[in-house]
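Missing here: one protein chain of the complex. Every other protein chain is in place.
Chain naming follows the written order as A, B and C, and within any one chain the residues start at number 1.
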Amino acid sequence: MIILNGGSSSGKSGIVRCLQAVLPDPWLAFGCDSFVDAMPARMQESDGGIVFAADGGVSVGEDFRALEAAWMHGIAAMARAGARVVIDDVFLAGAGSQQRWRAALGGIGVLWVGVRCESAVAAGREVARGDRTTGMAALQAELVHAGVVYDLEVDTTRTESLVCARTIAAHLG
Amino acid sequence: MIILNGGSSSGKSGIVRCLQAVLPDPWLAFGCDSFVDAMPARMQESDGGIVFAADGGVSVGEDFRALEAAWMHGIAAMARAGARVVIDDVFLAGAGSQQRWRAALGGIGVLWVGVRCESAVAAGREVARGDRTTGMAALQAELVHAGVVYDLEVDTTRTESLVCARTIAAHLG
Amino acid sequence: MIILNGGSSSGKSGIVRCLQAVLPDPWLAFGCDSFVDAMPARMQESDGGIVFAADGGVSVGEDFRALEAAWMHGIAAMARAGARVVIDDVFLAGAGSQQRWRAALGGIGVLWVGVRCESAVAAGREVARGDRTTGMAALQAELVHAGVVYDLEVDTTRTESLVCARTIAAHLG
Partner (left out) sequence: MIILNGGSSSGKSGIVRCLQAVLPDPWLAFGCDSFVDAMPARMQESDGGIVFAADGGVSVGEDFRALEAAWMHGIAAMARAGARVVIDDVFLAGAGSQQRWRAALGGIGVLWVGVRCESAVAAGREVARGDRTTGMAALQAELVHAGVVYDLEVDTTRTESLVCARTIAAHLG
């Protein structure tokens, strides 16, 4: 199992698609975006769910946390049942988020990958995407890495997604 | 847990979104579409993965079945961990598909719902959607229900998604 | 040229795709959605652009109107240059919107089609789509038809998109 953590617009999804292309075995890709899509529409803008503030801030409530914990247990079970799984997530709680994953995964082996991108560059890519709340990229660029321990870090500021993916694939050996 | 089964363009996704809106508790929605999205792009048109033929036929290979089994175990684990989960699926193997779900779910209680739609109407909705291979709706309309046992059936031919969702919600008690 | 007018979630887009499928000649489809997509992201939530209020209300500003007028002239020029064009629009200003189109189109022949859908049914389909502000369908259901003169009206409440499209195609005769 591979878990990528990085801020919004740091390039996680592109790396995931490249990983799926370069790794010879089939890997399933899930992440915070597909998890949020699975929630009821009303939770995507509510106190108990997830709120995207106008300044780019993101906050989540108790219902969100409860569903997320169950979802993490489900992902762990897929891995235990034999699927290769790559996750891209945004550790809004930094080390606390990593701890949540560890609790759900039990003893499953994980390659922890930090995806860095300079704040100004991520903010520019956010503009280029055009579908994200302005400010999220800058707010999250450092925050999500606070206290997190990685096996490997990649930086998309000046390195293409495919090159980052090959670096990660080489670590899986 | 709720599992909806119906052919392409029978209206499953609309019913799922309405269910998430009318049920007071938050339900997570997953299904064959989000599962296929999680696969590597190359498996979405390959012998070992899933192939959408020009006539609307769909066939899946061994790699697909192996990943699907792991995915089903993961969904079961989410439910066991406390999440309410609604699935929309296309039982290409009819009763065989239902059997695969039963094997993965163990003793978890499931409301099995058949989603019917007259073949000609589903084929027309396929045209209106514009993003599906022409012919899938007609080919699957009967096929996916062969030998499947339901707690409840709804028919979208002349009944709106929201009304079908309310019927299903009422069955949950 | 064909112009369809109807409220949000009344089924215009589905009818357009069916029209493109049943008409033997190729028709180009444009509409208010593709026009809004062409605007800068910042105008999609601003006073001068278009604002989608939480209650489903939609208001547009001066910059929007100016760009829209130029866009309408461009659509007219495509038709004059020989393209068959079908438009789906939401006449927020009712007869005033129709007048704007007439001014832009000059003498080009248009088949004006009203797309009706009972308010409660459109509101239910809005829930089933899951990606629209709740309330838009109900607010617009009557409003957009105020004072508009049609060659033909279709009602999607109990008639499929493909059947509506065939009715419209027959009128082109």
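Quick note on the criterion: a contact is a pair of C-beta atoms (placed from the backbone, for glycine too) under 8 Å apart; a residue touches a chain by one contact, two chains touch by 3 or more.
What you are looking at is a predicted structure, and each value in this text was computed from that prediction instead of being measured.
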- [ ] Would you mind spotting which of A:Glu45, A:Glu62, A:Glu142 or A:Glu160 touches the chain that isn't drawn?
- [x] A:Glu160
Task: Option touching the unshown chain, where C:Cys32, C:Val60 or C:Ala76 are the choices - done: C:Ala76
Task: Interface residues of chain C (partner: the chain not displayed) - done: 17, 20-21, 26-30, 34, 37-43, 48-49, 63, 66-67, 69-71, 73-83
- [ ] Provide the residue numbers of chain A that touch the chain removed from this figure.
- [x] 13-15, 17-18, 20-21, 121, 124-125, 127-130, 158, 160-163
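Definition applied: only the chains that are shown with their structure count from here on.
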Open item on the list: Based only on mean CA positions, could you tell me how far chain A sits from chain B in angstrom?
Closed with: 27
- [ ] State, to the nearest whole Å, the distance from the C-alpha centre of chain A to the C-alpha centre of chain C.
- [x] 39
Open item on the list: Can you pull out the residues of chain A that are in contact with at least two other chains?
Closed with: 41
